[in-house]
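Okay, so here's the structure we're looking at.
As you look at this complex, bear in mind that one protein chain is not there, while each of the others sits in place.
Letters are used for the chains, namely A and B, taken in the order the chains are written, and counting of residues starts over at 1 for each.
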Amino acid sequence: MTGHADSGRCESPLLGNRSLAPISPQHPGWAERREPRRPVAVLGGGDFARSLAGRLLTAGHPVVVGSRLPSAAAALFPPQVDVTTREGAAGGAARLVLVAVPRDHFNTLVPLAEALRGKVVVDVSNRDRRGDPGPSNAHVLADILPEARVVKAFNTLSAWSLQHGPRDASRHVHVCSDCMEAKAEVMQLARTLGFTPVDMGSLLSAHELEEMPLRLFPEWRMPVLLSLGLATGVYIYAFLRDVIHPFIVKQRNEFYRIPVELVNKTLPVVALMLLSLVYLPGVLAAVQQLRYRTKRRRFAPWLDSWLHARKQLGLLSFFFAALHAIYTLALPLRRSYRYGLLNEAVHMVHKRIDTTWNDEIVWRMEIYISLGIMALGLLVLLAITSLPSVSAALNWREFTFIQSQLGCVALTISTLHALTFGWRRAFEPQRYHFYMPPLFVLALPLPIGTILGRLVLQLPCLQRRLQRIRRGWEDDRHMQNIQDYNELTSIL
Amino acid sequence: MTGHADSGRCESPLLGNRSLAPISPQHPGWAERREPRRPVAVLGGGDFARSLAGRLLTAGHPVVVGSRLPSAAAALFPPQVDVTTREGAAGGAARLVLVAVPRDHFNTLVPLAEALRGKVVVDVSNRDRRGDPGPSNAHVLADILPEARVVKAFNTLSAWSLQHGPRDASRHVHVCSDCMEAKAEVMQLARTLGFTPVDMGSLLSAHELEEMPLRLFPEWRMPVLLSLGLATGVYIYAFLRDVIHPFIVKQRNEFYRIPVELVNKTLPVVALMLLSLVYLPGVLAAVQQLRYRTKRRRFAPWLDSWLHARKQLGLLSFFFAALHAIYTLALPLRRSYRYGLLNEAVHMVHKRIDTTWNDEIVWRMEIYISLGIMALGLLVLLAITSLPSVSAALNWREFTFIQSQLGCVALTISTLHALTFGWRRAFEPQRYHFYMPPLFVLALPLPIGTILGRLVLQLPCLQRRLQRIRRGWEDDRHMQNIQDYNELTSIL
Partner (left out) sequence: MTGHADSGRCESPLLGNRSLAPISPQHPGWAERREPRRPVAVLGGGDFARSLAGRLLTAGHPVVVGSRLPSAAAALFPPQVDVTTREGAAGGAARLVLVAVPRDHFNTLVPLAEALRGKVVVDVSNRDRRGDPGPSNAHVLADILPEARVVKAFNTLSAWSLQHGPRDASRHVHVCSDCMEAKAEVMQLARTLGFTPVDMGSLLSAHELEEMPLRLFPEWRMPVLLSLGLATGVYIYAFLRDVIHPFIVKQRNEFYRIPVELVNKTLPVVALMLLSLVYLPGVLAAVQQLRYRTKRRRFAPWLDSWLHARKQLGLLSFFFAALHAIYTLALPLRRSYRYGLLNEAVHMVHKRIDTTWNDEIVWRMEIYISLGIMALGLLVLLAITSLPSVSAALNWREFTFIQSQLGCVALTISTLHALTFGWRRAFEPQRYHFYMPPLFVLALPLPIGTILGRLVLQLPCLQRRLQRIRRGWEDDRHMQNIQDYNELTSIL
């Protein structure tokens, strides 16, 4: 034991034991081996308080729970927990006090202000709805407990992940406080509980922390709505053109096209449009910089948010393109396809046609298919490098090389894919049912425009001017080379 | 050089240099620029000792190796290493002593107990087999060296990754100790060696650390066995029904169906069953909570481990579904498909059938295919958000939205996919070969039951009660809103 007396000598405010397995009988002497730890106090008796207490126990921390109804609360906690009054818990030996009380009940903490003087008080509370103005819960608590060293932490965790240990969801515990020591202690506690603390700076970030668990893909909203809108529009267009038109004009029942063919006509159009929307804003940004001969000028808000939505637009474009690929590959599985083949064969026999072969159509299809697969292959690369862990492993130059250079190659190939699909048909009047041009005609202007725009910006004269504009001051040309290159490629 | 004398003034117990490239001649004056560092001692002469020594050298640490046969060992280490006796190494200037000695030889360290008094002793040893009861190697070492400050670390690394730097495998070095300072020093060492230290709390975690490198997908065992079992059963069932039956009854040789068709009949059934097994336990958990009017009551162990296996079940379901998609798309590639088409065409000609078209079958196939692709698309989203780096980037609400809401939509669409495939055929007696119902009839009860169960739980009355039960105490309703929502969705 001396050994542990000895190792006990080195100060350790919070000696954690992360092993979630309770001390099992097989390990004799483990119990004594652990020297007493300073207890941690928890105020509140709700789910979250219970989860915290449980987690602290498994981590080997003595836990004192302060409740307004100790007798009632006692039943809800494991026996090892010492359940007492709030005053008792706040005033006790615990230097760390976790306040698991909802904001609306913060006022009930006023009497504890004196007892909590100088202690590390952790606010784990959350808000009910987003965009709630006014000070954060943590700041309200800091005003109620002026002498306490308030830390905001653990609110991004759910009772669930506290009970079951960090699992699939984020294992990060965001911590912020105006007091470095207090923050450091709480971060150490988070570590011993098996989480990864993230320093979020001063208590000013509390507001941000309290917004975190309420977010639901804010950065995806616009792109998703946009692509769904596009898809609906295109689908209706295709429905009118390919189902209603033949039905009215030729009394042909083509409604069976609704589930697969029309969907498969919609997907590629949307995918191609979204992909060009990824690279169009960069062109516009460059144009503005050329126009105003400066990079200092802020972009218009719409352009700025567009620039920031490029990743989402790209991933959605890939998603639609992948679905398009699967739908296309599934075409021959359809019974309608089989019937078509059989009927054509019988027709040939009746018409005494011995062989059929149209070299032009054959070539068109072969090229069209090959281009499509290549474009998809490139889009897959783009999608993979968008994975957090992959993009984090790339330096900025590599990332922009993939996302910008390869991305534009993908855009070009996809456009060629659409062009070979269209072939000459854009110029055949009979294709214009109800004067509605074929879908691919609608799909092409946007990508072609984007590609031309980029080509124009590649002109030596313009590019040199852009470089100069983006380089800013003469003074530090050299140092900026890389950053410029990055910005350049990241915008273009 | 004064500058470096100066920068030398700031205390740095371990000044690390992670650049793996040896000091190259091109950089004149680098050598002198590094002020002397305190040496690190390594006990043992095995692979791991050598790897450690090599790594420490590249990081710029003087290394003293303590061996029982210094003369023999010297040959095995690079010349810069000072190879001496164990007593010499342990008693020397080194404050950090890495013990690369197998547990069975720990007793040979007893004589060093005095020399190692107060030093930081790092146990890097591992065990031979899993589930070995009794104290961890680190605790044994701590008993042998009572005055030393024992730290467990580096055992999760392999000699390979030590030699070649952290590569594909984890770059994490798990560290645990009862002494905070000792732990901090070892974590700093790990950092200078280019690894990411992970604080695992007190020496109690040593047991967990020693189990780590021995694990082989424990959380996957059950789900994989289950799905393999399911697959085998379904495959045999399909074999009897679709190959043996026609062979016996109609003397038709259908054995060619074995490699592709039967596999492709098995995959979707297993995928659908596994997917419903992901959402069924949540329903059961909710039912129990409703029954006992409390959430405090522990779930039965089988239910608990089932709840924890949902991620694996989901990924396996996706894997089977994806294979099913590829197999289906590959069907027209088969020669048997081509022969079937040709023979049917010839048959039509002979039977003077001019055209063939069955609107019902056409519609069934179109819908069936479209639903299948949509279900697959959703499953892909679920799989992607299960990637560690992606799910870590989501907050709990977003994660549960995808995994729970979208997941159930995927389950519903997959079930509709199977229903449209089945169509009316479940009610055609001639489908019951040997009284065995078609496969899809076996596949459907589980998912349909799960979906109905969830629908029932969505009833306002039940949902409100569940909410109340899960909210627990009146006291902290507000704070719990989010956590409840999370738990709710993460269970349902």
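Operating definition for what follows: a contact is a pair of C-beta atoms (placed from the backbone, for glycine too) under 8 Å apart; a residue touches a chain by one contact, two chains touch by 3 or more.
On a predicted model such as this, the values are computed, not experimentally measured, just so you know.
Across the entire complex, the residue among A:345, A:379 or A:444 in touch with the chain not shown is A:345. In the complete assembly, the contact with the undisplayed chain comes from B:212, out of B:74, B:212, B:353 or B:380. Across B:57, B:240 or B:260, the single residue that touches the chain missing here is B:260.
Touch with the chain omitted from the figure is made, among A:255, A:401 or A:423, by A:401. One of B:244, B:287, B:307 or B:349 touches the chain omitted from the figure, and that residue is B:349.
Although one chain is hidden here, its contacts on subunit B can still be listed: residues 1-4, 6-8, 10-13, 15-19, 21, 23, 26-30, 33-35, 44-50, 59-60, 68, 76, 100-105, 125-126, 128, 156-161, 164, 168-172, 191-192, 212-217, 256-260, 263, 319, 322-323, 326-327, 329-330, 332-336, 338-339, 341-343, 345-346, 349-350, 387-390, 392.
Within the complete assembly, residues 118, 133-135, 139, 142-143, 145-150, 176-182, 199-205, 207-208, 296, 308, 311, 325, 328-329, 331-332, 341, 344-345, 348-349, 353-359, 361-367, 369-370, 373, 376-377, 380, 386-399, 401, 403, 470-473, 475-484, 486-487, 490 of subunit A touch the chain that is not shown.
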